[in-house]
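Now for subunit A:
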Amino acid sequence: MNKPAIELQNLRKSFGLAEIIRGVDLNVVKGERHAIIGPNGAGKSTLFNLITGKLRVSGGSIKMHGEPVENLKPFDISRRGLSRSFQITNIFPKMTVFENIRCGLLWTMGYKYSFWTLVNRQPRLTERTDEILEQINMSSKRNDIAGVLTYAEQRALEIGITIAGGADIIMLDEPTAGMSHSETDYMVELIRGVTENKTLVMVEHDMGVVFDLADIISVLVYGEIIASDTPENVRADAKVQEAYLGSAADAEH
Partner candidate 1 sequence: MSKIKGMILGTIMTGLLGGVAYAADSVKIAFIDPLSGPVATTGTNGLAEWKFAAEKLVNEQGGVLGGRKFEIVAFDNKISPKESLIQLQVAIDQGIRFVAQGNSSGVANALTSAIKKHNKRNPDKRVLFLNYSAVDPALTNDKCNFWHFRFDANADIKMDALTDILAKDDGIKNVYIIGQDYSFGKAVAAAAVRNIGKKMPNAKVVGNELHPIGKVKDFTPYARKIMASKADAVITGNWGSDMVGLGKAIIQAGYKGPIFTYYAASNGITKTFGAEGKGVIRLVAEGAINPPASARTSDYINGFEAKYPDHDISQARIANAAEMLAKAIDKAGSTDVIKVAYALEGMEHNSIWGGKVKMRASDHQAIQNVHIQAHTDENITHALDNSAYGLVKENTVVNAAMDSPTTCKMKRP
Partner candidate 2 sequence: MSVVKKVSAESNTTAPWISASQITPWILAIVFLLILPLIFTSGSALTIMNQMAITIIFALAYNMLLGQGGMLSFGHAVYMGIGGFFCVHLMNMIEYDNLWLPLPFLPLFGGLFGLISAMFIGSFSTSRAGTVFAMISLGVGELIAASSIIVVAFFGGEEGIGGDRTMGPSTFGLDFASQIEVYYLTATWLVISALAMFLFSRTPIGRIANAVRDNEERAEFLGYSQRNVRFISFCASGFFAGIAGGLFAINYEILTEENLNLATSGSILLITFLGGVGFFVGPIIGAIVFTLLQTVLSLYTEIWQLYLGTLFVLTVMFFPFGLTGLIAIHLQPYKLGKISILFRPYLHMVVPAVVCVLSLSSLLEIAFHAKHAAIGEEQMSLFGIGFNSHSFLPWMIVIVLSIGSGWMIRRIAPGLNESWDEANYVEPRV
């Protein structure tokens, strides 16, 4: 129980000669909402991709619940209870909303590669899918093709797919990017709701969202974590102010 949900030690990643992640140490405690912020090009997405298995690490270690997971395949990491969303909407555009969510459920509900069960004859599966649709307020779009939804709806659907499997670690990559104010507010509430009692790691640019949601904020600059603390302390951190917040605040206006 006292093992951190995610533990990075001296994590490194280079592309050719360019070292993008330069020795990151980070602990994400179970049950906390953890935001990673940093200026553009700091390596946030790379860090995400390393943790979730999309990229291979160049050095260092990643542990989930104390077990090393670096260089495992994405599906392997997913099976260990980590689920993620993407910066660019990443859904199954040709399927219905219902089916999108159901895809997120199949593995964890034990269907795996089954070819002897029919999906629409599984009451539990259908019920659970409908519950999640309810949770993300998309029951009315149940039978719509995902590709024709509005952007905000697709983002919500993406969150739905991400949490569907019941993973205890949820990683969201810029969940509110490109949204209007009202949409953002809605999304924050949605995230807050669906990640209750779970570990949340998110990358986010919108400082409002970050300070609203996060218990702990880590600041990534040029591939290194320069601060990792509560929102108040981070806000007060001189290094952060200098390296990031000042310029980011300027840029927002």
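Keep in mind that, in the parts below, a contact is a pair of C-beta atoms (placed from the backbone, for glycine too) under 8 Å apart; a residue touches a chain by one contact, two chains touch by 3 or more; residues count from 1.
How were these candidates chosen? In short, all candidates are chains of the complex that A comes from, given by their letters.
The structure displayed is predicted, hence computed values, not measured ones.
Set subunit A beside the options 1 or 2, and in this complex the one it touches turns out to be 2.
Those residues of subunit A that touch candidate 2 in the shared complex are 52, 54, 73-75, 78-79, 83-84, 86, 90-96, 98-99, 102-104, 106-108, 111-121, 123, 126-127, 130, 142-143, 145, 147, 161, 165.
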